[in-house]
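Only a single protein chain was left out; the remaining protein chains are all shown in position.
Letters are used for the chains, namely A, B and C, taken in the order the chains are written, and counting of residues starts over at 1 for each.
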Amino acid sequence: MRCWSALLPNILLPGVLIPAMVIAPLARAELSAEPIPVVEKLPAVYPATWVYAHDSNFFSLVDGKVVIVDVAAKNRNYKGSLPAGQFASFLASSKRPELYVAETVYSRRVRGERTDLLTIYDKENLTPIDEIILPGGKRGQFVTHKNTLQFLDDERLLLVFNFTPAASVLVIDIEQRRILNDIPIAGCAMIYPSGKLSFGSLCSDNTMLVTQLDKNGQVKKQARTKPFFHADDDPLFAKPAMIDGIAYYPSFKGMIQTVDMRTEEPVIGPGWALSRPAEQQQNWRPGGWQIITADEDSGRLFVLMHQDGFDGSHKNGGSEVWVYDAVTGKRIDKITLKHWGVSIQATRHDDPYLVVTNGDMNLDVYHIESGQWQRTIGGRAFETPFILHAAH
Amino acid sequence: MRCWSALLPNILLPGVLIPAMVIAPLARAELSAEPIPVVEKLPAVYPATWVYAHDSNFFSLVDGKVVIVDVAAKNRNYKGSLPAGQFASFLASSKRPELYVAETVYSRRVRGERTDLLTIYDKENLTPIDEIILPGGKRGQFVTHKNTLQFLDDERLLLVFNFTPAASVLVIDIEQRRILNDIPIAGCAMIYPSGKLSFGSLCSDNTMLVTQLDKNGQVKKQARTKPFFHADDDPLFAKPAMIDGIAYYPSFKGMIQTVDMRTEEPVIGPGWALSRPAEQQQNWRPGGWQIITADEDSGRLFVLMHQDGFDGSHKNGGSEVWVYDAVTGKRIDKITLKHWGVSIQATRHDDPYLVVTNGDMNLDVYHIESGQWQRTIGGRAFETPFILHAAH
Amino acid sequence: MQWLDRLVVITARHVARKTSRRSFLTGLGSLLVGGAAVPLLPVARAADGGGGSGYPGVAPQTSGQAGDPGDPASCDYWRYCAIDGFLCSCCGGSHRSCPPGTEMSPMTWIGTCTNPADGKDYIISYNDCCAKTSCSRCLCNNNEGDIPPYRAFSNNDTNWCLGTASSVYHCSTAIIIGIATEAS
Partner (left out) sequence: MQWLDRLVVITARHVARKTSRRSFLTGLGSLLVGGAAVPLLPVARAADGGGGSGYPGVAPQTSGQAGDPGDPASCDYWRYCAIDGFLCSCCGGSHRSCPPGTEMSPMTWIGTCTNPADGKDYIISYNDCCAKTSCSRCLCNNNEGDIPPYRAFSNNDTNWCLGTASSVYHCSTAIIIGIATEAS
């Protein structure tokens, strides 16, 4: 109230006699006047029950956001949000109290001068603390995809996928906050970290292009693997799950292709099938947007599945989540979803939750051990939260 | 296809053998290749069956828009759209093929440097042809309201309502495209043109402040009328309908207050009641967002009404539209709405339509003569289209 | 779509009579769950677990303060008698605080609401939280004592993100600044 009356412009007093007149000192037993302003803060390290829901907002793509959600809380699940517009990418640091958004703004919102930038947010206050301008208007814009923004070298380097449609990867020293390099990856896409200073990209010729860097982000070596998948017959989904440095890429028709990303030179591993012959008869297939996720502690993989799959059903989402032992490829459980699912994410929790973006564009929270649905978090909190990140 | 293959980047050829290979010359009896690019155009003068639906977009206020809709067409009703963000104001010229949007942009979309501007669009192409920067970050931001942007002097002058909360009116020579003046209207709000070079504003002390200008937008005279309404007991709605220079302001409790705006010095006219005693028993009241509209040719007023009104029901919308002879104040018809209404607008048509923003945030179109519902136009065309303008 | 339309109309009329304080929200029903003003229907409230906030997917809260009853995540919470916007209680703030990373507007408009616990009329300051895009959660519009913009500080249609670094509106709070004397 202090602030308020202090700022009360005289010119408007005719209009505001009420507050001036009727405010009396508060007597006992009444609720007291409350301070203004008050703004909430978050902890510098987020609990493992929190997730980042990246809402690209199809219905206003220039105005997307990332919502921070506590999936375990009985109420007040919505903790805060960050702007992330125009097909932005998002990544959270596990080493620094920082969040990164690679986005694009225009001087006249939908037109005019384009500026690509990486904005660095402070985890406690969710306020921007710095930004790095990304040159050339090259930032790749896709329906949200985690592998467009990735760390290397223990989170010292931050890599951004560019697409103009010339494909390249921008290398930023995020500790120094300066740009080191922009590396062409012709005919390939995305950033899949391998080892300390190397990353792979999937290519149109069914290979993985491996780019090895030195400390300064310069290319030490760039080479393609042998072809190891079949984009024409059975494409790999481009969003793998990771367990102990092994990447698990599902294929449209239901194979899992493993790639060992622990070394600078990834090793193409064996593959295995998600469904049994009887299920293949029914055309059970993986599908949705973020269709595979992992619980690293227990070595379990979770895959979103739908029946009656066909050419073109790979984004359809699913009614069940199938659970696998990543090492043996043995299916150990099935979770039947309460609501049709589009994307799934396991939390980094001892007793983890499975968070599902459902067909209503709300989040359903399941307790993994029991497979029991816990709660739905929505109420127009999101428009299109297609990508979920477990919090660091 | 020409364009397309011409621009096909070599680096991506591995990925695009298909188009290169499979495109064969088109034989007879097949559909022909179609030109690229093709962009639609609109007529320089819009038909009287068109409306502008101003969608402030509550759910992404920085990204509002104005949608141009043909309410008479059986299909293809959606003609095009204009950006209009951050509580923008909109006005169409009847003399020039131009549309005006007063809006606000930020250098980082939701933060950073603020720029207020008036953007001038070409009616045929809906492209920006010029802009005028509005100085000082003063542009008033309200849930959409027509009287924040108005013409004077036969559309030579364009006036913008500023609110910081200091209230003033910016005067622009829109033919010369330069700013002439910024006139304080302390304790008052909005722009109600009166005569050729004068405008009224409603004030907190129940008066109308009348500001008379010279050709150069300088103040010739500024004076208040006597108090003529009762903001404490029965406030006037601030959105009147106009017929032949007479303003019809409804009050919350259901009176109509007339003000003759034909002369430089408005004359407070008589008032009359919208409802009969029996209806007052049932507390029928006007309510909604744009609750009154006029058919100037026939001199009819249309008012959106709801039953069981109370203190605070003035934005509730309504189930019926009551029709009046503006001169006699006699009610001549009632239209029962198919869907609950929030805003209403009559078209400038010989055989006019009543367009209603309904509770689903779609547009319902009624034929006024018959009172018959014609069609609903929606499908997420709009988020919150609270203000409707009949097209010029 | 006829059944859906009918539902909306029925709902609208129903609420206009029964829970009139909410009927503008009814008008905005589609904005809450889309298509139908479901959360305003008693049946929906029941379906939604009874004592729900009224917003599907939003769990009820308490103010955590003795003598301050009701659910700050519900449009029916007593302090919201004249609020217009998204409830900060649903957006990472509370009924009296802004979500992280937003800025609370130093000035705003005020309303007078009756606290059912003590029957007293409190002066409520509806400070907006600014500098992030529309929260979009828990849209609530009540208009007791709302007057058009010519009574600026009694108007809730104004974007009150004024005197803040950014005028972008995110959500609204409802803060006690005093108590109304008989004089009011």
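Annotations for the structure displayed:
Going forward, a residue touches a chain if its C-beta (ideal position, glycine included) is under 8 Å from a C-beta of that chain, and two chains touch if they have at least 3 such contacts.
Note that the structure is a prediction, hence the values are computed from the model and not measured.
When the omitted chain is restored, the residue from B:Asn125, B:Thr225 or B:Ser298 that touches it is B:Asn125.
Of the listed residues A:Pro43, A:Pro165 or A:Pro227, the one in contact with the hidden chain in the full complex is A:Pro165.
Check B:Asn77, B:Asn181 or B:Thr384 against the missing chain and you find that the one touching it is B:Asn77. One of A:Val45, A:Val143 or A:Val219 touches the chain omitted from the figure, and that residue is A:Val143.
Listed residues A:Pro135, A:Pro227 or A:Gly359: the one in touch with the omitted chain is A:Gly359. Within the complete assembly, residues 58-62, 86-87, 104, 106, 109-112, 114, 137, 140-143, 145, 163-165, 167, 188-190, 201-204, 231, 235-238, 288, 306-308, 310-317, 319, 338-342, 358-361, 376, 383-384 of chain A touch the chain that is not shown. Listed here are the chain B residues that touch the chain not shown: 1, 3-4, 7-8, 12, 15-16, 18-19, 21-24, 26-27, 29-34, 36-42, 63, 65, 68, 74-83, 121, 124-127, 362, 375-381, 383.
Criterion: only the chains that are shown with their structure count from here on.
A centroid comparison over C-alpha atoms places A as the chain most distant from chain B. One simple way to say how far apart two chains are is to compare their mean CA positions; for chain A and chain B this gives 39 Å.
Once the centre of each chain is set as its mean CA position, chain B and chain C turn out to be 26 Å apart. Among the residues of chain A, those touching two or more other chains are numbered 12, 15, 63, 83, 380, 383. Taken residue by residue, chain C touches two or more other chains at 31, 107, 132-133, 136, 139, 150-152, whereas all remaining positions touch fewer.
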